[in-house]
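Just one protein chain is left out here, and the rest sit where they should.
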Amino acid sequence: MGYLLEVKNLTKRFGGLVAVNNVSLGVNAGEVVGLLGDNGAGKSTLIKMISGVYKPDGGKIFFQGREVNIENPMDALSMGIETIYQDLALAENLNVYSNIFLGREKLKKILGLIKVLDHDYMMQESEKVLKRLDIQIPSLKNKIRMLSGGQRQAVAISRSIYWDAKFLIMDEPTAALGIAEQKKVLDLVNLLKSQGIGIIIISHQLHDVFSVADRLVIMRRGVKVAERITKETNPDEVVGLIVGAETVEQT
Amino acid sequence: MQSLPLNKRMLIFVGKYWALMFLILETILFSFLSHGFLTLRGIQIIFFFGTAIFLLGTAETFVIITGGIDLSVGFIMGFASIVSAKIIVALANSGVSPAWSISIGVVLTMLIGLIPGYINGLLVARLRVPPFIATFSMLAVTHGVSELLIQGVPAKNLPYLANAIGNGYFIYIIPGKVVSFFNKPTASFRGETLLEIIPNVVVFSFILIGIFGFILKRTKFGQHTYAIGGNVDAAIRAGINVKRHLTLIYVISSFFATSAGIIYMLKYVTGKADAGAGFLLDSIVAVVIGGASLYGGKGTVGGTILGCLILAVLETGLRIMGVSTFDKYIAVGVILIFAVLIDQFFPELIHKGD
Partner (left out) sequence: MILENSEISGRIDLQKKIEAVAKYWSLIFIALLMIIFSFTGKGFLSLSNFQNIVHLSTVFLLLAGAETFVIITGGIDLSIGFIMGFSSVFSAKIIQVMYSGGASEMVSIVVGSISGLILSLIPGIVNGILIAKYRVPPFIATLGMWGITNGITLKICQGFPISSLPPKLVEIGNSYLLYIMPHKAMSFFRIPPGVADENIRNLIRIFPSSLFFSITVLTILWHLLKNTKFGQHTYAIGGNMDAAIRAGINVKRHLIYIYTLSAFLSGLAGVFNVFQTGIGNFTPYNAMYELFAIAAVVIGGASLMGGKGSIIGSILGVLLLKILENGLQISGIEPFYRFIAVGIILIIAVIIDQLFPDLF
């Protein structure tokens, strides 16, 4: 069977800088792939091409076996590709449930013809999804501005899970979290994986990645330098790959 | 909330409702200081002269919530007053009936008036020109085009009907005898006390403001407007078509400025390039008093109308008292800074629970 998501030879340039250079990788349904690399290696740029934030300068993206053309974030979302960004991307001036439904607001009709926001529905649904993830937030009417880093992360995750994602991309989902919340997120990843969702997870915490990922893809300066089955490698080798071969030889 | 001590709750109350309280105090003050202020007529005058700032304020509300600014509204208003006057005069002169001339003129101007906004929107959304610069350029261009159209002479010779609409009232009542809409009761009642209620232009303005206030508050479009102002990246990644949305925002702004221009033409039966030049500052100030932040993401049409009323009451009050308008500038400047300071000092108080 083919990959759920596959990218071939993706390339992205920013002016003179080649942020992602000819990168190919595939992810199966129910599989977690860890994407590793130093700061500036091009991880975020790579996933932003999949989620439609950037348009690739070259290469192809396949989803569910078919080549797809992802022009903008809506394209990706409507295919079921959800993304949790490193910089969260929540509207801080809006409340919790408005963020969960941002861009896909639930509407109701008043007077039989005018479509308005259905606040009650959005609030109830958000409550359900937060409960499912065992996340506590005092009031869903609170603006994001008033939440802690961990709570914001939780909102971002609930937001992507609510929409029946087929594929989930997580860019450093545990970076801002306390120990307990980190564990909760990782449990969540395992849960989603068991539901057949394909996942790419980016993290600098090797420990996290090793505990959830089935496969590891390592990038350096925009290039994919290695791919390993998690069980067949170890953190030392991966660190060597991340920082570069020369350094490995020296040690 | 309940557990907070009383003085803190008072503070929250003041922080949240200071604009409303200010308006009430101001109104009370003026009704003592000047004769005939707090009467049916006095209040209607405030609204009648306030139409331009109500409309431009609403325009600016939409733009400012997205984190932008529209400096061109004043001159788009002037441009629209001239274009509508020119079209109507041309039609009337070529034998079209006044009613048709005015209707056609108004509709055409509404359409033409969308163009500057569309260009603003393209510049801001597609070419990523900062709103300040894009709309300032549009200010200069509409100013130039307006002057070009009238060559220094205000448009004139509009049909009398324009005046009748612009200065007419929605309801006329002769107590105990007659109620009529839009038209004064027939001549047989001459000499009786005639109550004129709600100027037409105020009715028109508030229908538009009401519709768009509703859109901002209750619809997806409104929600997205706030989201863009709060975090553009989040909005883009949530799949909102930000470019199209921003373009629409500037078109809406232009639409309101055009409406203000047409109403100006009806009220003063003329078109002038600088018809709205003086309202730019006032409209931005009103929006800020109404609780919007120039950094975007905040603001409501209701708040803006409150801000507009504070300015309109101030202006009318000072005028009735015969105080020089110079003081108005000072007062507006002080109120503006005051508004922002309150917002700075009580942010958590004001925004708690809303």
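Per-chain residue numbering starts at 1, and chain names A and B are given in the order in which the chains are listed.
Definition applied: a residue touches a chain if its C-beta (ideal position, glycine included) is under 8 Å from a C-beta of that chain, and two chains touch if they have at least 3 such contacts.
If you're wondering where the values come from, they're calculated on a predicted model, not measured in any experiment.
Among the chains in view, which touch the chain not shown?
B
Return the single residue from B:19, B:45, B:59 or B:134 that touches the missing chain.
The single option touching the absent chain is B:134.
In the whole complex, not just what's shown, which of B:28, B:99, B:148 or B:211 touches the removed chain?
Considering the complete complex, B:148 is the one touching the chain left out.
Could you tell which one of B:38, B:207 or B:334 touches the chain left off the display?
Answering carefully, the residue with contact to the hidden chain is B:334.
Spell out the interface residues on chain B facing the chain that's missing from view.
Interface with the chain not displayed, on the chain B side: 69, 71, 123, 127-130, 132-134, 136-141, 143-148, 274, 277-278, 281, 284-285, 288, 293-295, 324, 326-334, 336-337, 340-341, 344.
To be clear about the criterion, only the chains that are shown with their structure count from here on.
What is the distance in Å between the mean C-alpha positions of chain A and chain B?
The computed centroid separation for chain A versus chain B comes out at 44 Å.
What residues on chain A touch chain B, complex-wise?
51, 53, 72-74, 77-78, 83, 85, 87-94, 98-99, 102-105, 107, 115-117, 141, 143, 145
State the interface residues of chain B toward chain A in the complex, per the touch definition above.
Per the stated touch rule, the residues are 218-220, 222-224, 226-227, 229-231, 233-241, 297-298, 351, 353.
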